[in-house]
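Entry: chain A
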Amino acid sequence: MPWAKEEEFISLKRRFEGLEVEEKSTITILHIPKARLLDLLKALKEEKGYKLFLDHSVVDFPDKRPRFQAFYILYNVDEKKRIVVKTWTDGTLPSMEKLWFASKWAERECYDMFGIRYEGHENLVRAFMWETYQHYPLRKDFPLEGYATDYLPSLNETLWGESLQGLMNYDRMHTPVPTLEDLEITEKRRLQKKAQIVLNWGPLHPGTHGTMWFLFDLEGERVFQCDVILGQLHRGVEKLAENEMYNQFLVYTDRMDYLSALCSNQAWVVAVERLLGIEDLVPEKAKYIRTMMAELQRINSHLLWLGTYALDLGALTIFLYAFKEREKLMDIIEGITGARLTISYTRVGGVRMDLPEGALEVIKAFVKRFPKELKEWETILSRNRIWLRRNIGVGVVEKEEVYFYGLTGPVARGSGVPYDLRKFEPYDAYGWVEFDIPIGENGDVYDRYLVRLEEMRQSLQIVEQCVRALEKMSKNAPFFAESPDPKKLKLPLDGIGLKVPEGETYSSGENPRGELGFYIYSTGGVKPYRVKIRPGSMYNLCVYPKLMKDRVIADAVAILASLDPVVGEIDR
Partner candidate 1 sequence: MTTIPLEAYLIISVVLFGLGALGMIVRRNMVTVLMSMELALNAVNVLFVGADAHLNLVDGQVFAIFVVALASAEAAVGLGIIIAIFRLRKVDSTDEVVDMRG
Partner candidate 2 sequence: MEGLVIWLIVTFVKILVILGIVLGVGAYLTLVERKVAAHIQRRPGPMVVGWHGLLQPLADGLKLLTKEDLFPRYGNRFLYNLALVLALVPATLVFAVIPFGPEFEVFGVKVKPILTDVNIGLLLVFALGSMAVFAIALAGWASNSKYALIGSMRKAGIVISYEVVITFAAMGPLILAGTLSTYHIVQSQIEQGLWYVWLQPIAFVVYMFAMLAETGRVPFDIQEAEAELVTGFTVEYGGMKFGLFPLVEWYIEVLSLSAIAVVLFLGGWSPINIPFLGFVDPLFFLGPLSPFIWFILKVSLLFLFVLWLHWTLPRYRIDQITETAWKVMLPLTLLNILLTAILAPILWR
């Protein structure tokens, strides 16, 4: 695993008093007092090459003083190394907004969830909850059910004269939901109105691909400022993760990035396996199946993106064509895993079921036909003059901005940063298959489009190789890991009794929408102590207000669709 080594920081240790390096098999941590944090991060960014900001959050220890342990995860793209910086605080932290824009959003989230105040943050407002909300939900003393204050009446039971007993009854107290007044206060506080007209673009709008709320300051049709209000789909997945067993949390990863559930599943189980140290125990077959399914899911996800992107730019027919192929993929996934959207197929230690009969034949038939379809769509779109004019030069992300905004996935690759975790940090079978990383040059919308199309082709290659490997394997080869010592480590299919030792790790997978990372802090036991999810979509979205500056509304859809956010993952 590509964690930075201790030797590297000897020179820094001399400069920074109190800097400690902790090197474990699953993680390398730099501990630093709060006072020197900003300088250390700056040195890491500018001298050591840890340019890419991955994530920042805090872990709450209600019994300790100081109470919060903050961590920053950084990546060195050139040397392929990762580092975690940690510090302790009791409620305030310096803001990193000058170093990385992405940290601005991470800090807002932290402020929202833990109540940490950031000194020097320009716009410290809540990220997901509404402004009038009193509590900090991710603190350990916040109950899982929330503070139930509102009465939620049972809706139809009175109408039909039937009543349900016990927990089946909906007639109960509930946590409050924001009222219209709350929303108004939220909007007013986020907004610095400059132009004549403020357009509410979203949350219920066909162009926003989900319940995102954008506020456009318009002058004519030109957008002078774009504000984003998140949290329309916030469900507190991280809080739930602290209260679910490791395998059970899989269900929630399905519902985060619901368009690429298999990839999220895979990223999560790989993270847990790494924490457990059983990555090598997972049978080869399971790894190949996971990889193959994840790549099918990637094609599936990119197809949905292509369809909606073309739809946004007015080419309605491509949408149906893409969905035709997507339907085939859905058929395959449904036949193998039993579900079309919320798949929950992988397990810690393997996969839920072996491949059924005929699966490989169907996949081969699909792989054989699909490039032809792809070619047809490219003929309609790629060199169409309208398509070119709508795409080229729109939403340009420079190479340096990729690091500044913490962009990952196709968005980063479109700007010429070959950041692909499947190559950089191969998990499952990615180390055994051959494929290329497509990268663009200009970083505009068109490059992202081409990158995604090429990614579909590369995914097909991977699927083909996986199919070949799986065909060679015997039918009875295991698809689930055997525990080396069932007394010490139980590896059940159903997730009951999977105990994880004390430790922590950050592990990430290459989702179709960018890096999906899981920072897991375990204090031992069946449930994690803290899970921080690094959502690729959210950090990809944070460049949106910058890209929208001085563009027209028509470009808003193109740029947004090219960033391809999924609200389930952004809001979690």
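Quick note on the criterion: contacts are C-beta pairs under 8 Å (C-beta built on N, C-alpha and C of every residue); 3 or more make two chains touch, one makes a residue touch a chain; residues count from 1.
For anyone wondering why these and not others, all candidates are chains of the complex that A comes from, given by their letters.
No experiment lies behind these values; they were computed from the predicted model shown.
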- Item | Complex member touching chain A, one of 1 or 2 | 2
- Task: Over in the complex, which chain A residues touch candidate 2? Could you list them?
- Result: 197, 199-200, 205-207, 221, 310-317, 320-321, 324, 380-381, 384, 386-387, 389-390, 552-557
